[in-house]
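Quick one: the structure is below, and I'll ask about it shortly.
The complex appears here without one of its protein chains, the remainder shown in place.
When the chains are written out, they are named A and B in that same order, and each has its own residue count from 1.
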C-alpha cells in the first residue's frame, strides 16, 4: 500500500510553512501520497493574490486580509525583528543552496502534493474558493480530511 | 475497529484551542473515539473557575493562575492586539454561523469526547483535580496517555 503523510497547516509563520513544504516535498519525492489541509493562518500560503490586500467584505475580514499578506511577508515564529528575519532566512537558504519557501511550494505542485482548504476557517476569515491558487484541489471539512488522512501519519504544524 | 483521534492540547491560545475542539468534535461526530490530553497552557481550557484567579498556594503558582485566565481571556497566537483579536474572532464566528470556542467545548462534552489532565503539568502549575470541570475523566501520566492513543492518530497542538 502507498504510504501517506497528511499535514494540518495551521501556522502562517515563514519557518513553520518551510517545515510543512520541506516535509511534504520530501515525502512526495519518495512516493508518499501527501495531503496538506490549510486552515487559519496557514491559508495564507495558498492565496492567489500574494501581498497585503483587503479581501473579504466586512471591515473585520478586510483587516485579516491585510494582516495575512501571503508568503512574501510571512513572519518568522521567533526573532522576527520586524520582518528582517524572513529576509535573512531567504538569503541564507539561497547561499547554502537550500530551496526557498516559494521554490518548495512550486516543487509541491509539480510532485502532485494534494492541497486542501479548510471550509470553516474560510468562513471565519471571509475567504472564497476564488481567493486561492488553482492548484487547491478542494475545500473540505474536518470529517472529510480525517477520512483522507486515515491509515497514514498526520502532523499538526 | 473504532477509529481513534488523540490530541495533546498544549497551547492556551484561542485559535489553537479552537482547532483542538473543531477537530475533536468533527471526529467524534463521525464516530471516532476522541481523547484530549490537556497539558501546560492547555489546562486553561478545562478550568472550572473561568476568569483570572489566584489558584495555587505559592506566589509563583498564583502568578500562573492569574496569567492563565481560561477561555474568556485566551489570547490569539498571532495579531493578538492586547486582547481585541479574540473578541473579533468571536464576533466573526457568530456572524458567519461558525460555533464559538465555548460552544465547541459544550459539543465536545455532549459528543462524549474524553478529557484528560496531565499529571506532571498540574504539579508544576500547582493545580488540583478540583480546579477542573467535572467532565474531566481522569488525571494521567505520559505512559497511560500513550496507551490510550495507541493504534490511532495523535496530534500535538
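By definition in this document, a contact is a pair of C-beta atoms (placed from the backbone, for glycine too) under 8 Å apart; a residue touches a chain by one contact, two chains touch by 3 or more.
All of these numbers come straight from a predicted model, not from anything done at the bench.
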Absent-chain contact - pick from A:93, A:111 or A:133: A:93
Among B:21, B:41 or B:89, residue touching the chain not depicted: B:41
Omitted-chain contact residue, chosen from B:49, B:109, B:123 or B:137: B:123
Residues belonging to subunit A that touch the chain removed from view: 3, 5, 15-16, 19, 22-23, 26-27, 29-30, 32, 77-79, 88-89, 91-93, 95-98, 153, 155-157
Positions on subunit B contacted by the hidden chain, ascending: 8, 10-12, 39-41, 58, 60-61, 63, 67, 120, 123-126, 141-143, 146, 149-150, 154-156
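By our rule, only the chains that are shown with their structure count from here on.
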Whole-Å separation of chain centres (CA-atom averages), subunit A against subunit B: 25
